[in-house]
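With one protein chain withheld, the remaining protein chains of the complex are depicted in position.
Here is subunit A:
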Amino acid sequence: MESGLLLAGILFMLGLISVLIRRNIIFMLISVEIMLNAAGLAFIVAGSHWAQPDGQVMFIFILTMAAAEVSVGLALILQIYHRLKTLDSDAANLMRG
């Protein structure tokens, strides 16, 4: 139980740190996926601990949402590349206040 949650926490932090330090948008997207998977792992561990199916239900939700998120995200990345000819997220600051 504890080791499972610890693994989920470490994975989540790794994902968060890499979102924050990466500049390449594709890598940022992958890092978000890692964070989502870490959250899913935490749900599975909790579900198996209390012998409840809710954790698995939530994981399927997360899986579905991740698929939708990736498709939208990839479409956005394609657009950004098309417009800016780069995948550097710092370059996409045209809408600053």
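Keep in mind that, in the parts below, a residue touches a chain if its C-beta (ideal position, glycine included) is under 8 Å from a C-beta of that chain, and two chains touch if they have at least 3 such contacts; residues count from 1.
Here is the rule we go by: contacts and distances are computed from a predicted model.
A single chain of the complex does not appear, and UniProt lists its protein name as "NADH-quinone oxidoreductase subunit L", one of "Spermidine/putrescine ABC transporter permease", "NasD2", "NADH-quinone oxidoreductase subunit L" or "Extracellular solute-binding protein".
The residue touching the chain not shown here, chosen from A:1, A:20 or A:68, is A:20.
The omitted chain makes contact with subunit A at the following residues, 16, 19-21, 23, 28, 89-90, 92-97.
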